[in-house]
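Of the protein chains in this complex, all but one are displayed in their positions.
Order of writing sets the labels: A and B. Residues in every chain begin at 1.
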Amino acid sequence: MTCNVRQFTNVLSKLNYSAMYEGDFFLTWEKSREELEAVFAVADALRHLRKNNISTRIFDSGLGVSLFRDNSTRTRFSYASACNLLGLNVQDLDEGKSQIAHGETVRETASMISFMADVIGIRDDMYIGKGNAYMREVARAVAAGHNDGVLEQKPTLVNLQCDIDHPTQSMADMLHLIHEFGGIENLKGKKIAMTWAYSPSYGKPLSVPQGIIGLMTRMGMDVVLAHPEGYEVMEEVIGVAKDNAGQFGGKFGVTNSMGEAFAGADVVYPKSWAPFKAMEKRTALYGNGDGAGINALEKELLNENAKHKDWECTEELMKRTKGGKALYMHCLPADITGISCKRGEVAASVFERYRGPLYKEASFKPYIIAAMIFLAKVKNPKNTLEELERAAIKRHAGV
Amino acid sequence: MTCNVRQFTNVLSKLNYSAMYEGDFFLTWEKSREELEAVFAVADALRHLRKNNISTRIFDSGLGVSLFRDNSTRTRFSYASACNLLGLNVQDLDEGKSQIAHGETVRETASMISFMADVIGIRDDMYIGKGNAYMREVARAVAAGHNDGVLEQKPTLVNLQCDIDHPTQSMADMLHLIHEFGGIENLKGKKIAMTWAYSPSYGKPLSVPQGIIGLMTRMGMDVVLAHPEGYEVMEEVIGVAKDNAGQFGGKFGVTNSMGEAFAGADVVYPKSWAPFKAMEKRTALYGNGDGAGINALEKELLNENAKHKDWECTEELMKRTKGGKALYMHCLPADITGISCKRGEVAASVFERYRGPLYKEASFKPYIIAAMIFLAKVKNPKNTLEELERAAIKRHAGV
Partner (left out) sequence: MTCNVRQFTNVLSKLNYSAMYEGDFFLTWEKSREELEAVFAVADALRHLRKNNISTRIFDSGLGVSLFRDNSTRTRFSYASACNLLGLNVQDLDEGKSQIAHGETVRETASMISFMADVIGIRDDMYIGKGNAYMREVARAVAAGHNDGVLEQKPTLVNLQCDIDHPTQSMADMLHLIHEFGGIENLKGKKIAMTWAYSPSYGKPLSVPQGIIGLMTRMGMDVVLAHPEGYEVMEEVIGVAKDNAGQFGGKFGVTNSMGEAFAGADVVYPKSWAPFKAMEKRTALYGNGDGAGINALEKELLNENAKHKDWECTEELMKRTKGGKALYMHCLPADITGISCKRGEVAASVFERYRGPLYKEASFKPYIIAAMIFLAKVKNPKNTLEELERAAIKRHAGV
């Protein structure tokens, strides 16, 4: 088997991504297009090396700290996989679901858990205005700790999902598209429909639709956001998507018709989320400890949801896409009609037909996370990747 | 200190175990006798190397996923130890005690946790007809994921206890016997009494007695299963034991007398378990969410148990064994009369006399698990073991 990492490192040579070194990863739209491309190149390179049984351990020891505000099998395993790929051991910080630490408490805890931490991965998507802000507080705290000589190294912060963006998801989704369409340059002009879909549950985070419209507009795609009236996402991210479309030669539009969004689409991403305004309201209710208010809001939202059961990705709708063969995407788990619920986001036959590609889509996430860490921690990523290949230490000595 | 792994690898040269490569380990009776012997040889070899401070890490990185349906300190640590011995990091999947996933959910979860997984260890012994079936579903899912290019490697599945068998326990038990009797060939004709014993608790799994009668009959032993009427084990496994006895030149019998089983025995294994029929009933009650039914069944079983308090491994009974000196075995923890409960499975003085051998028995389990993984993941186990010895990388550099 020929193994040549140069096909990926050659791409790196043409990109300027030096600002990522010793940086953090909060939002995709804070990164330049070349920096995003560097993440894809490194992710592909790491996957290539591992596939060829070449170790990608750049750490002999070190910790990857994780902080998840709610249960998360998928993201937890993706993060653990990324850390393991690079030689880091995961140490979980369990602060509890409800407790929102802030101010000096954050600063103190961040320092206390980071003595040997090379990375901190945080998932905190429950409260509007809190998750991303918390991550930045942690990042500032450990940077200060490093400057003060408390920490021997500055851990890099990776956003594993916040109230604004879900960069490891959207980047994995895009790498999937790059592979499906045969290259990043082929995304230009492709139509992607990021649409709301009905789910019997409520309150699903906005970070996926926001992350998708904020990222896909970077590559000149024709991005349509579709949802019933009232299910608006964060205004700020709409602005990001519009600006991107202008700057990168793509399109961005919003519609209240699922059918319109699907018409001629190359890619569809139907998924439930909660209205931004409702989530803002919920955050305030939680802040006030208003349990009755939270229950009332939940009832109201479920009632509203129930009016839009027709927002389902059916075979009929799929027929309206480009050649009837748009690529169906989802961050998983999906609410599948007749399987995981009575009525859901997607028809069982559609989901079943795309099961293979969906799992492939998910499989990019560990490599995307590892690439984000790699670019933040490695001084000369091109050289280090080529050296890993040259050294060719077997990941698994028994084959 | 002379260290020569050849004493173990020479055994391997004479055995045919090639079908274990890239396989799984569900039930001992699905493996050939030579395959079982290969597990013992590799387990001994790994222990020998570690004892001589030689690293047995064949993985530079990689994950060992664990899934335990109930609390399990011993098995958890044995599995973690086995993974560590080979260089894998353990990542726990906590699906909760009660939730029995099935169908496509299993397929999806199995894929999502396996991107970097070389092994998946599952303990699922609570529900009749479910545990082993679930393991096979997971194994099929990850094999499919590997074929589809979703997983870079196919994780091997190790049964850490199911509703049918407990192969890592029974194999560790047998390796203990091999060491106690000075060789696998010396097991032939030895009498082992696998007997029920009284415990104040109820509902203990059947996997140990079933595993023992299913395995010990493979080596030409004289296996007697003893229990009060009504405490029958799975019919299917009785069939396995009978067939084995015929095929491998041993004996298998069932009796309702503990004394008869003990008479002249070389080995005794007194342990509580629940009647198979009752466990089947309980599984159905759980399936229907029938809490009242479960409570009624529990009461009934405890009443029935209480009639058999005389099924205790006492000094008197031990005197009836071969020379009064049968080897006492248990998977631990045991219910010890006057120590852990008022009346239990074994008299305190008997247990105390065998404490050393009991802990030794348990100490084989990590090596058995590691050997199962090794044979599934290593292409040429003989060469790899010899190379580990030649390389002689110190496990602990400070001695």
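Please note the rule applied: a residue touches a chain if its C-beta (ideal position, glycine included) is under 8 Å from a C-beta of that chain, and two chains touch if they have at least 3 such contacts.
Computed from a predicted structure; not experimentally measured.
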**OP:** Using the touch definition up top, pick the residue from A:N4, A:Q91 or A:S349 that touches the left-out chain.
**Re:** A:Q91
Original post:
Among B:S18, B:S32 or B:S81, which residue is in touch with the absent chain?
Top reply: B:S81
Original post:
Pick from B:T9, B:S61, B:N89 or B:T321: which residue touches the chain that isn't shown?
Top reply: B:N89
Subject >> Hidden-chain contact residue, picked from the options B:R6, B:R57 or B:K188 >> reply: B:R57
Subject >> Given A:N16, A:N71, A:T105 or A:N295, the one touching the chain that is not displayed >> reply: A:T105
**OP:** For chain A, enumerate the residues touching the unshown chain of the complex.
**Re:** 57-63, 65, 89, 91, 93, 104-105, 108-109, 111-113, 115-116, 118, 145, 148-153, 374, 377-381, 384, 387
Subject >> Interface with the undisplayed chain - residues on chain B >> reply: 47, 50-51, 55-57, 73-74, 77-78, 80-81, 84-85, 87, 89-90, 332-333, 339-340, 355-356, 359-360, 362-363, 365-366, 393-399
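One rule holds in what follows: only the chains that are shown with their structure count from here on.
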**OP:** Would you kindly tell me how far, in whole Å, the mean C-alpha position of chain B lies from that of chain A?
**Re:** 41
